[in-house]
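Every protein chain except one is present and positioned as in the full complex.
Just so it is clear, A, B and C label the chains in written order, and each chain counts residues from 1 on its own.
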Amino acid sequence: MSVVAAAEPSKLADRVAIRSWRTPILLGVFALVAVVLFAILGPDGQATFRISQDNDAWQVPNLVLPAKAFGIVASLILVALAVAAWLQSKNQARVAKWVTMTFAVVFVIALMVWIIGGTKTQNITLVGLFAGAMLITTPLVFGSLSGVLCERSGVVNIAIEGQLLAGAFTAALVASITQNAFAGLFAAAVAGMLVSFLLAAFSIKYVVNQIIVGVVLNVLVSGLTGFLFEKIMKTKVDGVAIYNQPVHLPDLPIPFLSQIPILGPMLFRQSIIGYFMLVLVVALWFGLFRTRWGLRIRAVGEHPKAADTVGINVNRTRFLNVMAGGAVAGIGGAYFTLVAVSSFSKDMTGGLGFIALAALIFGRWNPIGAALAALLFGVAGNLQSILSLAGTPIDGQFLAMLPYALTILAVSGFVGKSRAPAASGQPYVKG
Amino acid sequence: MSETPSIPAPTPAPTPAPTPDSKDVKDAEGTRVIREIMSGNAIISVLAVLVALVIGGILIAITDPRVTAASGYFFADPGATFSAIWASVSEAYGALWRGATYDPTARTWQGQLGIFETLTFATPLILAGLAVTLAFRAGLFNIGAQGQIIMGATFAGVVGFQMHLPPVIHLLAVILAGAIGGAIWAGIAGFLKARTGAHEVIVTIMLNYIAVSFVLYLLKNQLKAPGSTNPISPQMDANAMLPLLLGPNFRVNAGLILAILAVIAVAWLLNRSTLGFEYRAIGANPKAARTAGMIVSRGYITVMLISGALAGLAGVTQIAGTEKSLDSEIAGSIGFDAITVALLGRSKPWGTFFAALLFGAFKAGGTSMAVNADVSIDIVAVVQSLIVLFIAAPPLIRSMFRIKAVRPEGAKA
Amino acid sequence: MFSLWGARMRFDTYGGILKTSLFGAFKRTATLGTVALGATALLLTGCGQAPAPAGGGSTGGTDAAANYLGCIVSDSGGFDDRSFNQSSYEGLKKTVADLGIKMKEAQSTTKADFEPNLNQMANAGCNLTFTVGFLLADATKNVATANKDLHYAIIDDSSINLPNVKPVVYDTAQAAFMAGYTAASVSKTGKVGTFGGINIPTVTIFMDGFADGVKYYNEKMGKSVQLLGWNKDTQQGVFANTFDIIQEGTKATNNLIGDGADVIMPVAGPLGTGAGDAILAANKDGKDVKLVWVDSDGVLTAPTYKSILLTSVIKTMGEAVETIVKDDMAGKFDPTPYIGTLKNGGVALAPFHDLDSSVSAETKTQLDAIKKGIIDGTITVTSKSSPK
Partner (left out) sequence: MKLELRGITKSFGALIANDHIDLVVASGEIHSLLGENGAGKSTLMNVLYGLYEPTAGEILIDDKPVKFSGPADAMAAGIGMVHQHFMLVPVFTVAENVALGAESTTFGGVLNLEDTRRKIREISAKFGFNVDPDALVEDLPVGVQQRVEIIKALVRNAKILILDEPTAVLTPQETDELMEIMAQLKAGGTSIVFISHKLREVKAVSDTITVIRRGKVVGSADPTAATTELASMMVGRSVSLTLNKADAVPGELTFKVTNLSVMNDAGHRLLDDVTFSVAKGEILAVAGVQGNGQSELTEAVLGLHKRTLGSITLDGKELVGKSVREVLDSGVGFVPEDRQDDGLVGEFSIAENLILDLYTKAPYSRRGTLNRAVIAKNADAKVAEFDVRTQSSQSAADTLSGGNQQKVVLARELARPLKLFIASQPTRGVDVGSIEFLHKRIVAERDSGTPVIIVSTELDEVMELADRIAVLFAGKLMGIVPGKSSRELLGLMMAGLNAADAQAQLDAPVAPENGELP
C-alpha cells in the first residue's frame, strides 16, 4: 500500500484565482466621492474638535484642522488606497484587510472634518459626542449581550425590545414602590427573565418559530406595559405619580480615571449599571471563548446534535442562556428608568431593541464586537443631535437613518462577512 | 482558540457547493413554520381566542379599582368582589362587542352601526395581512409591511395631491402608484436576500425605520402642504379618493372591495397558478425548487415585489380611504398587526381575511371600550398577541383544556 | 431559580414543570398587580381623591350639569405628556370637579385613532368635545360636520371654520419672549439653549419667541448672549424627533450643556423631564444650569425639578377649557377662535418660585415693561408659527 500516495483531496485541488472586483470598485466609488466632496467642494473653514470640558482637571487643547487642506490630503490617501486595492485584486485576488480598514477609518475622519467644517459653528465637542452616546449605548450593549447569549446557544432573540421595555417598566414600578433602586434593578432582571421565559418556553418546548415568538412578545410587552402604565402608573397622589417616581441609582465617578479626557466621562462616571456593563462585556467574552461554559454554549449553537452526543443537555443549555439573556436585557432596560431618565413612559425604548439586534450582527456575535457596534450606533445617534447643535446643513433625518442603513449594508455583506452561529434559529428536537 | 475569536477567518469557509443560490437555499426554516402554522384546526383557533380573552379579562378585572376595593373586604362579602369582577369585565367586553358590531346605546343610527367601522379597520389589515401571508408562503418573513405601507401611501399621496387628473384615471393612478411604492420598498429586501443572502427579517425591520425618517424628511420639505409648517401633506384631490361605499356617514370605502379582490387574487395565485406553485415550492424546499429549474432568487424578488405591492395597497386604502393626507404615522400599527393577522389566518388568503375582520373588530371595539369602559386600548394588543402565541403552540392549548377536564375536583379544593 | 431548573429539569419532565411555571407566572403577575392596586386604592381613598367619573356629586352640581357630558381626545402624546394634552386634560378634570359635569376621555396613539375616537365621543353624546392638537384638525372637521348638533373645541389649530367648532390657539411666542429675556439675563456663560421635540409650529413658536427675547436682551443691554439649538432665520435647530423617548431629551440637553449653555428650554412635552434629569446630574457635577419649562408651570406639574426651574412659559389651557364649558352650558357657545395672548392672560410667564433670587430686580422691572410693550404693540414678537 505504501506506493499509494494518501493524498488528501483538499490539498490536491489547485486553487484558481477568482478575482472579485467588488471591494476595489466600492473603494473607488468612495474615493471618488471623497475627492469631489472633501477636496473639490471642501469647506474653507476649520473644523474644531473640543476634547476637554471646561471643568476638567486636565485641559487638552482643541484639535483644529483646516477642513479643505485636510480634505485634500485625506482624499489623496483614499485614492491611493483604492489603487492599492485594485492592484491587490489584480495580483493576489484578494484585498488585504488593512487596506479596507484604513480606508474606512480615513474616510470616516475626513467625513467628520468635512461635515464639521461645513457647520455654522465649525466645532463639536468630542467628549459630548462620546459621553452623550453612552445614554444610548448602555442599553444597546445590554440588549446586544442578551442577543449574544441567546444566539450563541441557538435561539434568535427578536424580543430584545420587549425585554428592555419590561425591564424599564418593572424597574420604575418597583423602585417607586420600594423606594429602593436596587430592588428595582433586581425586579427588572426578573422581568426580563419572564419575557425570556416565554420566548424559551414557546420556542424550545413548543418549537414555535423563534422569530414569530419574538415579534409577538414585543407586541405583548408593549401592550402589557402600556396597559399597566395607564392603569397603575398614572395613579396620582397630590399631583405626583407615586408609582412612576423611581429612586435613581447614583453616579459613582472613579477618582483619577474619571478625569481622563473623553474616556473618563464616557466610562468612569457611571452608575453601577454602567460598570456592570463593562464587566459583563469582558466577562462574557472571556466566558464564551475561554471557559467550559462558553465552549458548551457555542457547541450548542453551532451543532446541537454534536453537543447532545457528548452529554450536553441542549435544550436546558438554551433555556438557561435565554433566561440569562433576559436578565441582562432586563438590567439594560432598568438603565432607562433608574439612570437615564426619571420616569417610565409608554414604549420608551423606542426601537432600541432592534438596533441592539443590529449591533449584535454588526459585532459578529462577539460580546466585544457587539459592544463596539453599540458604541458606534450610540455615537451615530448622538452625532445627529451634536451636529444640529453645530448648525449642520445636513438634514437630521438622514443622520437618523444611518444606523439602519449601516445594518443593512452589514447583513448584505458589504461591511465584512458575518457568520451567525450555524444552528441559530433552529429548534433542537431529539432524534 | 489560539486566535482571537473576534477576528473572522480571512477567507470564507470553503463550502462544498457554493453557488449563487446557496445562500438563499440555506435557510429553509420557513418550511417548518409554514407547516406548523397551517396545520392547526379551527377549534384550536377558537380556544386560543377564548383563552386570550380570559387572560385579558383577568387583567381588566385586577386593575379595576372597583374590584380592588371590593377585594379589600373579600372575606366579609365575597359576592361583592365577584360582582365587581363581572361588572368590570362585562362592561369592557360589552363595550368592545357593541363598538365592533351594533351599539344600541349610541346617539345616532350611524353611530350604532359599529360593524362598518370594523370593516373600515379591517380593510388595510386584509391587504397588509395578505402581503405577509404571500411572502410567508414563499419562505420569507416580511416584517416590513409597516415601511411598505408608508412608502405605498407616500407614492399614492404624491400622485393624489400633487397631480390633478380626471376622475377614475386619477384614482387608478393613485392605486398603481401605491402598489409601486410598496413594491419598491419590499423589493429592496427581496433583492438583497436573493443576491447577498441578507436575512429579510433584519433588512425589513431596518427599512421600516428608514421609511419613517424618509417620509418625515419629505414632509418637511417637498411634500409639505403649502402655507403650513406642519409635517403633514396637502389633502388628496377628491378625484383621487376611494369612493365611500355607504355615503358620508360611514368611513367604509371602496378599499374594502379592493381588499376582497386582492384576497381572491392571492388565493388564485397561491393555489391555482404556476407562479404560486413556484412560490410554494420555494417556500417549502428551496433546494428542490432550484433543482426543478425554478430560479429561487428571482422567486424571492418577485414575491417580495408582489407582497410589497399588497402592503402598498394597504397604504392606498389608508391615504385614499380614510386619512386623506400623508403624515409619518399613516401606517399606524397596521404593519405589525398584519403579521399577527397573517399568523392567525394560518397564512391562507381567506384565513387572513377573517383574521383581519376579527382584528378590525378588536380595533373598532377597542376604541369604544376605551371611551365607554375606560379600559386602555393597549389591552387589545395584549389579547391579540396572546391569541397568536396560543395558536402557534397548539399543544399548549390542548394541554390546558385537558388539565381542566381531568382535575375538576382538585380545582375546587 | 437557576439551581432549581438545573436540579429539576429533565427533558421528559420538562413539559410539566413548564406548564406549572407558566401558569404560576401568570398567577404571580396577577397577585403582584392586585397588591399594587390594593395599595393604590387605599391611598386614593385615604386622600379622598376619587377618579373623575365619581366626582359627580361635588359642589355646584345641578341636574343640568349632571347631564352635561364634556369629552376630550388627545393626540398621540397622550394625557401624560406634561404638556398641552395634560394641561387641557387637567383643565377638563378641574371643570368636572368644579361644575359637576360628566366626562369621557380617549387617548390616541396614532393619527388613525383620531376619527374613531371622536366618533365614539359623538356616539356617547358628548355635548362638547375638546380635541388637542393640530393633528386632529381633519378628524375634528369631519366629525363636527357629521354631528352638527354637538360642539367641539380644538386646541392649537385655527384652520377649521365651522359653526360648531371653536379653535383655541395661543400666541406662545409672547410669553416665550419674556422667558428668553429672563434666561439671557441670568446666564453666566453667555449661552442659553433650547431644543424641540419635532420641528412643528406649536413647538417652534416657543423657540422663536425665546430667540427674540434673547436678541432683545442683547440689544437692550449691549450683550451678546448666544442662543444654541435654534436658528430663527433658517428655522433649523436641535430636535429630538420624538415626543415619547424621554432619553432623547436627556441627550440633547447634555449636548447643549456640553456646548456651554446654562439655561435650557426644552419644548418637547415629556422630554422636558429628560432635560430636567440631565440638568440635575450636571449640576451635581458642579455646573449651574437652569431649566425653563413650557406649557404648564413646571413647579406644579414637575415638582422634581423645582430646584432648577427658572420659570415656565404657560399656556393657561385649564382656564380656557373651563370658560368654554361654562359658556356652552349657558348656551353661549361661540365658534370664533380664542387666541391666548399676554393681554388676555392666555399665555404668561410663570413666577420664578425657588429661583426668584437669581433674577435681578432690574430684570424683573424690565420684564414688566416688556409685557406692557408686547401688549400695547410697541415690542413685536414675530413667529412664522403665530396664529393669524
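Here is the rule we go by: a contact is a pair of C-beta atoms (placed from the backbone, for glycine too) under 8 Å apart; a residue touches a chain by one contact, two chains touch by 3 or more.
Quantities reported herein were computed from a predicted structural model and do not represent experimental measurements.
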Touch with the omitted chain, as defined above, among A:135, A:195, A:307 or A:400: A:307
Contact with the hidden chain (one of A:115, A:134, A:281 or A:299): A:299
Residue of B:172, B:261 or B:288 in touch with the missing chain, whole complex considered: B:288
Hidden partner chain, residues of chain B it touches: 1-2, 11-21, 31, 34-35, 272-275, 277-278, 280-281, 284-285, 287-295
Residues of chain A in contact with the chain not shown: 1, 3-10, 12-18, 93, 290-293, 295-296, 298-299, 302-303, 305-313, 422, 430-431
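The rule is simple: only the chains that are shown with their structure count from here on.
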Averaged-CA centre spacing for the pair chain C and chain A, given as whole angstrom: 33
Touching two or more other chains - residue numbers and ranges from chain C: 15, 33, 37, 40, 44, 107, 241
Residues of chain B touching at least two other chains: 59, 63, 216, 220, 376
Complex interface listing, chain A residues touching chain C: 53-55, 120, 125, 127-128, 131-132, 135-136, 173, 177, 193-194, 197, 201, 205, 228, 230-232, 234-243, 245, 251, 269, 313, 315-316, 319-320, 323, 336, 340-343, 345-350, 381-382, 385-386, 388-389, 391, 396-397, 400, 430
Complex contact set, residues of chain B against chain C: 55, 58-59, 62-63, 65, 68-69, 71-72, 99, 103, 105-108, 110-112, 117, 121, 216, 220, 229-232, 235, 248-249, 251, 318, 322-325, 327, 329-330, 332-334, 363-364, 367-368, 370-372, 374, 376-377, 399, 403
Residues of chain B defined as touching chain A within the complex: 1, 5-6, 8, 10-14, 27, 29, 32-33, 36, 59, 63, 141, 143, 192, 196-199, 201-203, 205-207, 209-210, 213-214, 216-217, 220-221, 336, 339-340, 343, 376, 378-382, 384-386, 388-389, 392-393, 395-396
